[in-house]
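Of the protein chains in this complex, one is absent; all others appear in place.
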Amino acid sequence: MGLGANNVDADARPGGSELLTSNDRVALLRYLLLMRAVEGKGLALYKQGKVPGSFYDGRGQEAISVGATFALGPGDPVCPLIRDMGAHLVKGTSVEAIFGQYLGRAEGVSGGREGNIHFGERRLGVLGMVSMLPDMMVVATGLAMGFKLRGEERCAVSFFGDGATSVGDWHEAMNWAGVYRLPVIFILENNGWAYSTPTNKQYAVPPLERARGYGVEARSVDGNDVEAVFEATHDARLAALRGDGPTLIECRTMRMHGHGAHDDMSYVPTELVEEWSSRDPIDRYSKRLRRDLELDVDSLRTEISETVAEAAEAALAMPMPDPEEATSGVFCEDQSGATLGLGEAPWSGFSASEVQQAAA
Amino acid sequence: MGLGANNVDADARPGGSELLTSNDRVALLRYLLLMRAVEGKGLALYKQGKVPGSFYDGRGQEAISVGATFALGPGDPVCPLIRDMGAHLVKGTSVEAIFGQYLGRAEGVSGGREGNIHFGERRLGVLGMVSMLPDMMVVATGLAMGFKLRGEERCAVSFFGDGATSVGDWHEAMNWAGVYRLPVIFILENNGWAYSTPTNKQYAVPPLERARGYGVEARSVDGNDVEAVFEATHDARLAALRGDGPTLIECRTMRMHGHGAHDDMSYVPTELVEEWSSRDPIDRYSKRLRRDLELDVDSLRTEISETVAEAAEAALAMPMPDPEEATSGVFCEDQSGATLGLGEAPWSGFSASEVQQAAA
Amino acid sequence: MSELTYLEAISDALRLEMRTDPSVVLMGEDVAGFGGAFKVTSGFLNEFGEDRVIDTPISEEAIVGTAVGMGISGLRPVCEFQFADFVACGFDQLVNVAGKLHYRLGLAAPITIRLPTGGGFAGGPFHSQNPEAWLMHAPGIKVVAPSSPADAKGLLTSAIRDPNPVVFCEHKHLYRRTKGPVEEESYATPFTARRVRQGDDLAIFTYGAMVEAATEAVESLEGASIEILDLRSLVPLDVDAIVETAGRCSKVLIVDEANGTCAAGAQVASLIAEHCFEQLDGPIRRIAAPDVPIPFSPPLEAAVLPGVERIREAARDLLDY
Partner (left out) sequence: MSELTYLEAISDALRLEMRTDPSVVLMGEDVAGFGGAFKVTSGFLNEFGEDRVIDTPISEEAIVGTAVGMGISGLRPVCEFQFADFVACGFDQLVNVAGKLHYRLGLAAPITIRLPTGGGFAGGPFHSQNPEAWLMHAPGIKVVAPSSPADAKGLLTSAIRDPNPVVFCEHKHLYRRTKGPVEEESYATPFTARRVRQGDDLAIFTYGAMVEAATEAVESLEGASIEILDLRSLVPLDVDAIVETAGRCSKVLIVDEANGTCAAGAQVASLIAEHCFEQLDGPIRRIAAPDVPIPFSPPLEAAVLPGVERIREAARDLLDY
């Protein structure tokens, strides 16, 4: 069993983060629902044979990418992985363009060059991942190094899984971030499994315990509690901007689908799946907002599923990319058109709260 | 300054290791002196322009490779690095062949294929290093994996420096050794510098503190005390053979020459060099054996320098390799002639003591 | 003889070698309980136990480097990479440790690295690469790339028995699509080229998935006598067969699925240009992927990967030359 250490005390936290307004909370739930709806629809399209290649999703882990990205400023770039659709959504990537991406269309985020979740809308400060794990941790470290050297008040965020901690690049990124005390946040999605491999075959000692050996602050949170993830990231961000260096946040969670759509995860004991079903991050947060805000979650859900259905329809109508375009752009001709954007995310946690307060 | 953590309390240990007989002790000193004499002569030849390429030595660090290798059984392979001539000597590599190696001769250990200290006498269980640091830690881990799977009572040893700890391969080796609880010993020669880079630019937290994060036992010893190194390695070896898994031994020391012969190490503060001069491992051990065994160190020294001078002369008379041989042997044709030996080292610490006791 | 898929033939070779030689062990990510990302080692854990079918951490450098150590210690590790693309993650141990070991130290590293290569199924930039040329340019590593189930079995058997590091490029697109007769017993296929089709007017040199494409391409070219040489082994490269065939046919087409620059095909072209000058009756034509990452979307991928149509056209041009 890879999950010995993952004791999540469901709904133990009482009031949630004090930083969040009611509007923030509704937005969080909206992104959670949106991520699940987008991926659910994507999977359905995949099963209908409309999505080429393979299909990966982050079912059960939505609170992590949503909560963490929500805590960032618009200028803080993120490097999401395959379970992190929420990061794209919070940063403002268009849902239509995401379906276009799944379907390999010309108007998909990457214009059909990249598949499934390997994309990133650079104008929004999202760096698309490479498959090689966890290479993007190193790139995020470099972004943070750039921010520090240029004296910019920004931080970079990279997500990674328990399995990715075994790769040499993980070590080089952690060490580098610690030596230069960089404004970078590493978010470990510890779902207990790397494909079929449980964590006890991946490491003898949990990575959380390794972090301080690099001069990287570390904490562990319930990854199925969106506000806990939000708050931990928010704190880590402030530390980063203050010059206090990097933080690793372990989010304890469970991958509720197989590694990809082809994987029935028969290697996972059913009790484990059942146990984690009862801690579903969306159910939990819906319950809370129903109770605390008297939110009509069902109509929110309906609204979102309509948006998603429409977006999928629109994407299905997009043209496939022009084969003539297949070989262009290997090299950059004009750098001015190829820079990372400063982000346009309408939401960015605490800063958003401030903006709202000012606007109120 | 990279050496904050390296407080060596010179000669603090009173009696030394109880496992060693007087003969063992004389042998240890002999290897220490031999290493220094071989490298000193090599450097002189280099300065005379007789050694092609570059020149590296382990001056000031002799106690580490000598002490550690002395603790091994003949069947325990070692992977020495550029500061570890002692490992070759203790394992029984011929001094003549080492000079032949320096000089690039046909009868040098590698027949002129490899330079300076990049060699290994496979029949003696010595694996020649590659430059890429610390790749040999991974190979040693694989040897240990082989021993474990084959049920052999052997362990593998790899040396590495403080600088090498930053490389991804370090992490992959440590993690792997911890996950499979392998009989492997990692010997960190922490001399405070990686070329010109002090440890505070290499890591934020000393690697010793990282080891337990991998399930690797760790301890730190005075690397200039040959018996302390011996004893720590001896213990680690017994643990390995018992199935208790890997150990990292930090040996605190100082590189008393530049990175290579071309490096005047002007970046090292003079006081630091002076401080460490007073802790010279050979002076200290000579003093001790003069006192405890009334050993005539001077005549031992003379004897060794004669041996070394003769070996160097013999090597200078060796032919250069035949250019016709330059392209043979890229591939192995006959595996039976290309296996790792089980070692013929006359000395191997505790086992040697036992052998001696039996013989006595 | 039984009819096996390419994938089954690979499994078969592994299974038979493991049954006869107790020093053969498998390792890689998810190869044990899960049976490998492509299920090549499905059932192996049950038959051979967890000492011989080993799930590893995600550590490509360590997979190669520990395999070298295990190889030296008397085992014959067969390592699976989940995709050939990850060879870049274990590159240093492969080219610097494994490849140079015997030349430098006289030690054998009897290891096999299985790389699922190639595109054609919308795998995108990181699941479609054909990295064999990188390894051809690294001394001391043998590289083979079968195109048929029979060769997959025989070449893998030889790879496992070889005392050197052998990279075994198994093309993912052939795994389940390609079936063929395979002898039931164990057999070792030599690392030489194989004539797939005999002819005199034009020689096509290729390997891996492109052998099928070339075969299909020329079938419709009536009246032409076209030879296809499946290189099969890229290191060692069967120079004699290449020179003989090119010289005899006088016209040459070389097809690579990999990015073209410095690909295997460039090496074959340079050999022929050097050794067959007097016999050539036309330019040496090459077809390969352009130098771009392999895109995901099917029309883009199809525009990039060499296929039947491009091969047929080039063959026709050359015949008309």
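As written, the chain order gives the labels A, B and C, with residue 1 at the start of each chain.
Simple rule for what comes next: contacts are C-beta pairs under 8 Å (C-beta built on N, C-alpha and C of every residue); 3 or more make two chains touch, one makes a residue touch a chain.
Quick caveat, the model's predicted, so the values are computed rather than measured.
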Return the single residue from C:Ser73, C:Thr112 or C:Gln267 that touches the missing chain. C:Gln267
Which of A:Glu114, A:Asp162, A:Glu250 or A:Asp280 contacts the chain that the document leaves out: A:Glu114
Quick one: which of A:Glu18, A:Glu294 or A:Asp334 touches the chain that's been left out? A:Asp334
Based on the whole complex, identify which of A:Phe70, A:Phe147 or A:Phe230 touches the chain you can't see. A:Phe147
For subunit B, enumerate the residues touching the unshown chain of the complex. 52-54, 104-105, 108, 110, 112-116, 118, 130-133, 163-164, 166-168, 194-197, 201-203, 267, 320-327, 330
If the hidden chain were put back, which residues of subunit C would touch it? 85, 88-89, 91-92, 95-96, 99-100, 103-104, 125-126, 133-134, 136-140, 235, 237, 254, 258-259, 261-267, 269-270, 272-278, 280, 282-286, 291-293
Mind pulling the subunit A residues that touch the left-out chain? 110, 113-114, 118-120, 122, 127-128, 130-132, 135, 138-147, 149-150, 152, 156, 168-169, 172-173, 175-176, 179, 329-335, 337-340
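The working rule: only the chains that are shown with their structure count from here on.
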Using C-alpha centroids, which chain lies at the maximum separation from subunit A? B
Using CA atom averages as chain centres, what separation in Å is found between subunit A and subunit B? 47
Indicate the whole-number Å distance between the mean C-alpha point of subunit A and the mean C-alpha point of subunit C. 37
Considering subunit C alone, which of its residues make contact with at least two other chains? 57, 59, 61
Counting only residues that touch at least 2 other chains, which ones in subunit B make the list? 168-169, 172, 175, 179
